[in-house]
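Remarks on the structure that follows.
Only a single protein chain was left out; the remaining protein chains are all shown in position.
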Amino acid sequence: MAPIATPFFFYLLAAIMLIGGILVIMCRNAVHSALALIVTLLAQSAIYLMLYAPFVAGVQIILYAGGIMVLFLFVIMLVNIDRALKERQFNSQWWVGIIAATTLGGLFIAVYTKGKSIFPERIASVAEADNTQRVASLLYGQYMFAFEIASLLLLVAIIGAVVMAKKRI
Amino acid sequence: MNAFVQYIESYLTSNVTPGAAGNMFWASIYILIVFTGVSVGVICMNWLERKVLAHMQVRLGPMRVGPHGLLQPFADALKLLLKEDIIPARADSVIFWSAPFIVDLAAFTVFVVVPFGPQHAITDMNIGILFMLGVSSLSVLGIVMAGWASNSHYPLIGALRSSAQMVSYEVAMGFAVVSAILMTSLNATGTGTLSMIGIVEAQKAQAEWFIFKFFPLGLIAFFIFTVAMVAETNRAPFDLAEAESELTAGFHTEYSGFRWSLFFLAEYGAMMAVSSIAVTLWLGGWLRPFPNWLSGSTWDSIFSYFPGATFLFLATLCFYETARMPKHPYFRIQTIGLAVFGALLALIGLLLFVPAVSVRIQDIFWFTAKVAGFMYLYIWYRGTFPRYRFDQLMRMGWKVLLPIGLGTLILTAGVALIQQNLWRP
Amino acid sequence: MESMLHITTLHYLVLGAALFLLGVIGVLTRRNVVIVLMSIELILNAVNLNLIAFSRMWGGLHGQVFAIFVITDAAAEAAVGLGILIAFFRNKETVNIDEVNLLKW
Partner (left out) sequence: MADQRTLSPLDLDTPDKTFLDANELVINMGPQHPATHGVLRVILRLDGEKVLGLECVIGYLHRGVEKIGENRTYAMFNPYVDRMDYVAAVSNGLGYCEAVEKLLAIEAPSRAQHVRVILTELNRIASHQLWLGTHALDIGAITPLFYTFRDREEILKIFEKYCGARLTTHAFRIGGLQYETYNGFEKEVKNFLNFFRPKIDEYEELLTTNRIWLERTKGIGKISAEDCIALGVTGPVLRASGVKWDIRKAQPYANYKNFDFEIPTGQNGDTYDRYIVRMIEMRQAVRIIEQAVDSLPEGPIMAKVPKVMKPPVGEVYHSIEAPKGELGYFIVSDGSTQPYRVRVRPPSFVNLQALDTMCRGQLVADVIAVIGTLDIVLGEVDR
């Protein structure tokens, strides 16, 4: 089962992602930003599918689009004030940011053009069918400790978020 | 031309889904069939819900548009399409405009992986169930968008309520699903699967529906899922997002006409989608009832008459009602219509008795019949239960269903481990 | 043209880099805290894209496992970040990041 029209889908999804990303940082209204981000994330999960990472793609949809972004939307709605729309959207040092980002971008371009040979043209053959099993055995085998720490991190985050957001403790 | 015919025919000999075979032609045909089927299902549900609910409540329900109100859904659809599409002046029009489409997209995309039969699915993904859960959770976004974009108090509260509800019940739902997925790994091969078709195949291989597996663990997981799925689709008794007596209509208060009907479509589509998850995971998908008690080719052939018999029964009901129609000339067209409808059903029924047809169709029939059972449950709940209060709902999700789901998962894993290591050499 | 039509790891890396830059610009220039947090999500996703692309390149699944860890981390970050945002908003009634200039109020 060979992937069909890979370049077409790659460029389509890449375009969606980049336009979405630009909208995220340009939109005046935070809700619009969040929706653009969701589109970006969904396109990215499709790209994961193209990279033979179906499990991560599924996790991306469930966790990011269905979980984290809903949280974002919730908070945006809770703190939604019209005043924020009328204010200046970019901070006063925006040009510093642009310069820094441009420099970083230049660095990336330099690395990718100079170091093209570092990235070999090879594409390892991956069995897609048992992707989930193999990810699982890595997660619960080699990365057991990291997994536990991640769960601890989540616990701490839950408690932290509750403590922060509660009116009276 | 010849190559094209060959391309089309090449799929007929394969026994996988068109998506898996990579056959674009048949995949698009399947997409068309499935989405038309779901839309027709929504129309049927619209009529059935009114009728069944009405009969539960000692009413008749729609009786005027067509015989026994059979054409009522079409009349409704026409009315909704002709209605003025109002966008509130201070609404965020882009989001307001796109929200129903997102909800619809989420509800309908799910059907891409629903297995109506071993070959009858648009495609078979190896992350099928994950895909279903993920995509169906996207409808939250549409609901939140709709509530927010309306720029009005009641829709916003409704949207916040329903999204909080959906997000929190997803967790309990996930645990129930995981415990069923765990059971798929108890095959001879020892590897589980997330593929929807693989899950049913696993039940077939183990000759046991997962609802009966490790009794009562499978049953508990199934129960948790069925409760969570009602909450997930915002239906009674968890319909506080659209509690009429509190919030008028919840997140779609400001919607009208066509856009409102999209929400309606999405709600029923989502109901069918989650029901098909439940059917696939616990009720053996397309498998006929009692595969292990009543096994053998005799029983197979007996059960293969069921689809036709069901349609014939419905046709008989239609004819009976035709005979009971008032004899006044005013009702002539309605009587004829009902008779024609009955004849149509009878024709389908007879067609289903042809072995060549029934072999191909009966998988789809059993799957649809099981989903229809769930649909009836939804209506029944709505007719019977009062509505939960929001804090009670949340408490039930987090403090009852979630711990039970977690316990069931751990117990299932434990029992599976013991069974694999101790009882089986 | 041939290189355009043949999608290699580098293509994914460039896409990831572009997303990363967008995220950085967002973090550095926007005033709205929510959008800053969302830009951080963009950055994390760019990293994920790279991880998965490399995992595809080398055939191992370690990259995917790391991507899952990053997603977990993003969830934790979002929860705590938004919690702080709510606490901040309750006290100052603003969501502008350049007004977060006190360690204590």
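We call the chains A, B and C, going by the order they appear; numbering starts again at 1 in every chain.
As a working rule, contacts are C-beta pairs under 8 Å (C-beta built on N, C-alpha and C of every residue); 3 or more make two chains touch, one makes a residue touch a chain.
This one's a predicted model, so the numbers in the text were calculated from it and none came from an experiment.
Looking at A:Leu78, A:Ala100 or A:Ala136, the residue that reaches the missing chain in the full complex is A:Leu78. Residue in contact with the omitted chain (choice from B:Asp76, B:Asp239, B:Glu254 or B:Asp363): B:Asp239.
In the full complex, chain B makes contact with the omitted chain through residues 53, 56-59, 153, 236-237, 239-240, 243-246, 248, 382-392.
The rule we apply is simple: only the chains that are shown with their structure count from here on.
Within chain C, no positions touching two or more other chains are listed.
Across the interface of their complex, chain B is touched by residues 1-2, 4, 29, 31-32, 35, 38, 54-55, 57-59, 61-62, 65-67, 69-70, 73-74, 77, 80, 128-133 of chain A. Across the interface of their complex, chain C is touched by residues 6-7, 10, 14, 17-18, 21-22, 24-25, 27, 30, 33-34, 37, 40-41, 44, 47-48, 51-53, 55-56, 59-60, 63-64, 67-68, 71-72, 75-76, 78-79, 81, 83-84, 87-94, 96-98, 100-101, 104-105, 108, 112, 116, 119-126, 131, 134-135, 138-139, 143, 146, 150, 153-154, 156-158, 160-165, 167 of chain A. Of all residues in chain B, only 20, 22, 92, 94-95, 125-127, 130-131, 133-135, 137-138, 140-141, 144-145, 148, 156, 160, 163-164, 167, 170, 191-192, 194 touch chain A in the complex they form.
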